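Below are the structure tokens for one structure; questions will follow.
For this depiction, one protein chain was excluded, whereas all remaining protein chains were kept in their positions.
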Amino acid sequence: MRKVAIIGVGMTKFGENWDKSFRGMVTEAGVKAIQDAKVKGDEISAGYVGTMASGSLVGQEHAGALIADYMGLNPIPITRVEGACASGSLALRQGVMAVASGLHDLVVVGGVEKMTDLDTAAVSQILGGAGDQEWELFMGATFPGLYAFMARRHMHEYGTTEEMLASVAVKNHANGAHNKYAQFQREITIEQALNAKMVADPLKILDCSPITDGAAAVVLAPLDSASSYTEKPIEILASEQASGTLALHDREDLTSIKAAKIAGQNAYRKAGIAPKDIDVAEVHDCFTIAEIVATEDLGFFAPGQGGPAALEGKTKIGGEIAVNTSGGLKATGHPVGATGVKQACEVAWQLRGEREEAQVEDAEYALTHNVGGSGATAVVHLYKRGY
Amino acid sequence: MAGIVGYGAYVPKYRIKSETIAEVWGEDPDRIQKGLGIMEKAVPASDEDSATLSVEAARIAMKRAQVSPSEIGAVYVGSESHPYAVKPTATMVAQALGTIPNLTAADLEFACKAGTAGMQMCMGMVDSSMVKYGLAIGADTAQGRPGDALEYSAAAGAAAYLIGQDSESLAVIEDTFSYTTDTPDFWRRSKSDYPSHGGRFTGEPAYFKHVQGAFNGLMEKMDEKIENYDHFIFHQPNAKFPKAVAKKLGVSKEKIEPGMLVPTIGNTYSGNAPLALANVLDHAKPGERIFVTSFGSGAGSDAFSIQVTDKIEERRRDGYPLSHFIENKEYVTYAIYAKLRKKYKGM
Partner (left out) sequence: MKESISLTWRRIPERYKMLGSHCTTCDAHYFPPRMVCPACRRKGKIEQFEFSGNGKIYSFTEIHAAPSGFENQVPYVMAIVELDEGTRCTGQIVDACCKDLKIGDPVEGTFRKILSDDPEGPIHYGFKFRLKK
């Protein structure tokens, strides 16, 4: 297997992009990534795109063909992959496998979601499809509700508090304030987070990631030829995916996402590194509790210590481990299919040292953690500065 | 002869006080409470309807009867608030109880007496050996027009009776008699949300005439006397009418007291006399005799002579007594009541 590197990244502004379409956004991100990689369109030989629900959100299936067409990449094969909110990372993993196997040399990977063309209740229902439609959502559960189940257990078993949850939102908003692509580029206070409107007790509106439009893309190349395109290739050390039960109620333990734990452990083993080696991590904070669980599942903190760690500032830039320097899903926004690819963009910028105010000093190793649904799909990638 | 093999009753958790309703319409709460004798009424949750109330009551009846669901040959649900205009409540209930598919089922409607009409049908089917067991349910989530006198009384509840052979019954139904005429005292046209009624006309020519007709008819048919009964149940549209009819007929207050539910839960329509009977059965001793007279507007009355057997104590050990549901209550404001009953436009 060949080693794989990211040679170019690009993304649209995340937010309520009223003036931008599904095809417009993915084209914009793809073109930016190809330009950033300094490759010609003709050199790209395949593409993978992650979108969770383009069919329900904008009525457009067949996203691969649409993107090949609008990016001017016909006739190369572009394939859509779907794994709910982990669709972006699944697309990245497909791209990594295609390059690693030698099947393709230069591959473009995109992630996109256009979510604001429908009202909130309709979007909630579509996102609900990431859970067990017949046995969770039909019964009246919502995604905030499922993560609230996890939060309640975490509080019950470890004494995690609402203030700890709120501190995750405060930190991610602070990071988002330094990200020009973020939906929310403003800081919030812990009081604002604690007093926000209830969504699914104990999760309030500021514990939840928003509904967002956006797209992100990366260009992959074999590591050994990456330096002919860019001075700062980012090596992908591991790309691991694991599955868990579709329904949350079938999980033995609600304080952890087992699939994420397994994907993380496999990734560390493949890369030959440990959690303590990671300088910067983009984790799937669709809800504040999800970031706390992620930092425990990924081995940054012991089970039950994720909450106190967040409250004590250990996950801030300059803390023990910088988590969600982009602002995470919370502040950057969460266009579901785009999130996994956006995470790769953020860590690539960090490892290249291009994040200015949000730069983690001497960042050498990075991790991205992307979760589908309430944890039925989990994807972990590890990255290393390749220069 | 047929009898009651199992019974169960259910009342929703929410209550609204008469004074809460009176306050909205500028009525004197004392006058309402004294006049109608209704202190509060049961209000269904927004996810309850006559089908769900029926299932709750019937599951208790089944638990008590310890009969295999497959042996039930008939299910009749009497209600004036069936969830669908067309699509039988009885099929939902039969499915939820597991009595499907070898049975006959149908919905009944006869204002407040559709539940007792179902009991009579099951008695006939058991007596003729057409079925081994028949299940008769009276259930309603009655609606009163906002501001109308009925708003104080229209309530929700259900009672279910599994009818079978007298030899295995907890109470034997000795005989029944009905009295029916065309009397337009209360009605609801098919596209109306709320019923209309004839005001004072609902009294003498409707309630009193029919209740007395059925009562006297059965007494004469059986050659029985009031003193041979321990309990009397008369349909309770309010607390005033059953007391007045008892007085006219010479039945003492003490003998109607155990079945008087209307002051605390309101008028549960098709559930009315069946729920009252359930409350009496919850406390009755073997050998006691109960005389039940239901009334349904439109109009008609069904009278039953019932004798409790020594199986009662063992059977009622299982399942919640009606008092469990009556005592487990939560009061709501008029605004919440209007939300639960979907009285707001746009809901």
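Some points to look at:
Note that the chains are named A and B in the order they appear, and that numbering of residues resets to 1 at the start of each chain.
Note that in this section a contact is a pair of C-beta atoms (placed from the backbone, for glycine too) under 8 Å apart; a residue touches a chain by one contact, two chains touch by 3 or more.
This structure is a prediction, so every number in the text was calculated from the model and none was measured.
Considering A:49, A:63, A:137 or A:363, the position touching the chain not shown turns out to be A:137 (whole complex). The chain not shown here is touched by just one of A:148, A:182 or A:259, and that residue is A:148.
Checked against the full complex, the one of A:7, A:68, A:200 or A:257 touching the unshown chain is A:200. Within the whole complex, the absent chain has one touching residue among A:254, A:293, A:310 or A:344, and that is A:254.
In the full complex, the hidden chain is touched by chain B at residues 12-14, 45-49, 51-52, 55-56, 59, 83-84, 87, 92, 95-96, 98, 324, 328, 330, 339, 342, 347. Residues of chain A that touch the chain left out of the display are 120-122, 124-125, 128, 132, 134-142, 144-145, 148-150, 152-153, 156, 197-203, 247-250, 254.
Quick note on the criterion: only the chains that are shown with their structure count from here on.
The distance from the centre of chain A to the centre of chain B, each centre being the mean of the chain's C-alpha atoms, comes to 59 Å.
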